[in-house]
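One structure is given below, encoded as structure tokens.
One chain of protein is taken out of this complex; the other chains stay put.
Going in written order, the chains are labelled A, B and C, and every chain counts its residues from 1.
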Amino acid sequence: MSDSSEALATHELRHHFENMEQQSGASSMGMWVFLVTEIMFFGGMFMAYLAYRYEYFVAWQEGSQHMDFWIGTVNTAVLICSSLTMVLAVLAIQQGRRRLTSIMLSVTICFAIAFLVLKGIEYHGHWLAHEFPGSSFHFAGIDPRHVEMFFVLYFVMTGFHALHVLIGIGLVSTILYMNQRGHFSTDYHNPVENVGLYWHFVDLVWIYLYPLLYLIGHHHAG
Amino acid sequence: MFPNFPIWPVRAAVSASNLDALFIFLLLVTGTVTIMIFILVTVFALRYRHDLVDKATPILGSTALETTWSLVPFGIFLIFFVWGAVLYFQERTPPRNAMEIYVVAKQWMWKLQHVDGQREINELHVPVDRDVKLIMTSQDVIHSFFVPAFRLKQDVLPGRYTTLWFHAIRPGTYHLFCAEYCGTQHSGMIGSIVVMNPVDYEAWLSGGGGEGSLASTGQKLFQQLGCGSCHRSDTQGRGPNLVGVFGKPVLLEDGRTVTADENYVRESILNPGAKIAAGFKNIMPSFQGVVNEEQLLSLVAYIKSLQGSQPSGLVSNRPAVPNAPAQSKAK
Amino acid sequence: MEKIISAKVYFTVWAALMCLTVTTAAVSYLDLGAFSIVLALIIATVKGSLVVLFFMHAKYINVKATLLVILAGFFWLAILLLMTMSNYVTRAWS
Partner (left out) sequence: MASATTTITAERENYLNASYGFRSWLLTTDHKRIALLYLISITFFFFIGGFFALLIRLELLTPQGDLVQADTYNKLFSMHGQVMIFFFLIPAVPAVLGNFLVPMMIGAKDLAFPRINLLSWYLFIIGGGLMLYTILVGGVDTGWTFYVPLSTAFLGTHVVLAAVSIFIAGFSSILTGLNFIVTIHRMRAPGMTWGRMPLFLWSNYATAIIQVLGTPVLAISLSLVGLERMFHLGVFNPQLGGDPLLFQHLFWFYSHPAVYIMILPGMGVVSEIIPCFSRKRVFGYEFVALASIGIAVLGFLVWAHHMFVAGMSVYAGMIFSFFSYLVAIPSAIKVFNWTATMYKGKIYYSTPMLYAMGFIGLFTMGGMTGLFLASLGVDVHVTDTYFVVAHFHYIMVGGMVMAYLAGMHFWWPKITGRMYPEAWGKLAAMTIFIGFNLTFFPQFILGWTGMPRRYHAYPPEFQVLNVLSTAGSTVLAVGYLLPMVYFLWALRYGKEAGDNPWGAAGLEWKTASPPPTYNFEETPVVTWEAYNYDELPKEVPVVG
């Protein structure tokens, strides 16, 4: 994210760097630092999840049983596949195969859109089941107040994650456009790598969200 | 002295004397070090003024000195830490048999309720030389119960009980402040603590028009709400028998154990499904919105007063017939 | 400076991730008590490590400082979670 604009105008070395190696090292490190801030951003939500799961154990179990297990599982697979195509896009540009890079980026975008569509279907299901927190929320089982909080955290966490997927689609599209314009080559492809890092991070967050939200109460429901 | 220029707050409780000792110790130690640094900076600045010295003497540093001025402060800090922690632990551990007073804070007043039924607003009368324990909650935002003369402060939280205890040693009238910013009239949420001689206190108690003890108010409410139809005083009820439960560990349905303290009783009334006692079903309705904070406190006081002759130890309260048929509506 | 990893590695990692997803989903049908969540998180951590090490090339980074950045991220997350939980876990003690 950070460096796509950084390199937009220029193929060659930016004036303030001594050489390409310094430039690409700085760019990848900058991206990692940015991802660390993302870890801490999601960390705040994981903290809320953890504290309340500890306090309202039963409600968390209950809430989890109302997740759409199959959509969650399929979405996990979708994101893993998109990570594969993303890393293959990076590999292709490293080898200078620009056309293959474009294809792989396009497939990644398709997977990302599929993820969001499935997420939308899932949200719609929750809406119909009166599981949206707020005045329309209705829950018949034990401890409805804290089950509602489970749903608050569910929507906040998956909502922020979906926002990141959306931003990811924008970034991958930008990279795709730049690649079509011939911006990248074997020698210069930092932006592709950085968007790749960002995309894998989005996958990484989901890898934890999946068990924490979908699996903790599943055996009771299943 | 100077009535409008105090430099030391009044010492009116045991906690105040304890704390003052630590405070003076801290003041002496930190004061000495601070003055030492001031003197060193001043002396160096004067002694090594640029026109008195031809050339600075290069010194790189000294590991021995660095170690010393890391380890010595560390040792001193350990004393501060342990002393402070011990005081804190004492302040947070109310003695048994303390006289209990219930506090409900709201924007922007203090409501105080004695076990015998007297209610007060923004003023609390307590006897000298008695352990007094406050059980506090808020019905809106976070407040903080602060009595400078006792050197005590505790935030008062909505949705939970916090406690505070003191042992007053000097009769008099002392400030009660709200110390946690709580909205527009925060600075108006002040009151006073009146510490009285036992004789005066008895006189005050008999003068106040209490409407029966807090526990008896709670008992009435308990009957009004129909709690007794399930929480019977034998083992046949659909809910646990509450006699002698208070203060004991309770085995929960999911295998965990909690202590039946004020917060557990409160949670079980407002949010019965959260921690169900082992052997019982989740059939009790929530009383969220049905009882207010003061009524809740009276229920807590009532349940606390039910000190029956149950054997101590882990109270399981399991009914004689496990999972008694109980699907009809509770209440 | 940069190392090109063969597509074979990526496909292997992908296959492993898919298998682990199926495993964790399958295991969730069993009631293992408290161990359910532990197992699910162990699998998630294995999956996460695979993503970070191979897809994100952490295994191949030759700048030590960048590795330090990654470790710092997880270390600070642990500080946040553990230190806060110290309050919740000990709340009932007194």
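Note that a contact is a pair of C-beta atoms (placed from the backbone, for glycine too) under 8 Å apart; a residue touches a chain by one contact, two chains touch by 3 or more.
Note that the structure is predicted; figures quoted are calculated from it, not measured.
Shown chains touched by the missing chain in the whole complex: A, B, C.
The hidden chain makes contact, of the residues B:Q107, B:N122, B:T259 or B:N282, with B:Q107. When the missing chain is restored to the complex, the residue among A:M20, A:V33 or A:I142 that touches it is A:V33. Shown as candidates are A:M45, A:I71 or A:A114; the residue that touches the absent chain is A:M45. The hidden chain makes contact, of the residues B:Q113, B:T162, B:S213 or B:S268, with B:T162.
Within the complete assembly, residues 2-3, 5-6, 15-18, 22, 25-26, 29-30, 33-34, 36-45, 47-48, 51-52, 55-56, 133-135, 145-146, 148-149, 152-153, 156 of chain A touch the chain that is not shown. Although one chain is not shown, part of chain B still touches it, namely residues 2-9, 18-19, 22-23, 26, 30-31, 33-34, 37-38, 40-41, 44-45, 48-50, 53-62, 65-66, 69-70, 73-74, 77-78, 80-81, 83-89, 91-92, 107, 140-142, 144, 146, 148-149, 151-155, 157-160, 162, 175, 177-188, 190, 271. Interface residues of chain C facing the missing partner chain: 65, 69, 72-73, 76, 79-80, 83-84, 86-88, 90-91, 93-94.
Basically, only the chains that are shown with their structure count from here on.
By C-beta pair count, the most extensively touching chains are A-C.
Chain centres here are Cα averages; for chain B and chain C they lie 41 Å apart. Once the centre of each chain is set as its mean CA position, chain A and chain B turn out to be 44 Å apart.
For the pair chain A and chain C, the distance between mean C-alpha positions equals 15 Å. Note for the complex: chain A touches chain C at residues 21, 24-25, 28-29, 32-33, 35-36, 39-40, 43-44, 46-47, 50-51, 54-55, 69, 73, 76-77, 80-81, 83-84, 86-88, 91, 94-95, 196-197, 200-201, 203-204, 207-208, 210-212, 214-216, 218-220, 222.
Those residues of chain B that touch chain A in the complex are listed here as 254, 256, 271, 273-276, 282, 286, 288. Of all the residues in chain A, the ones that touch chain B in their complex are 56-59, 141-146.
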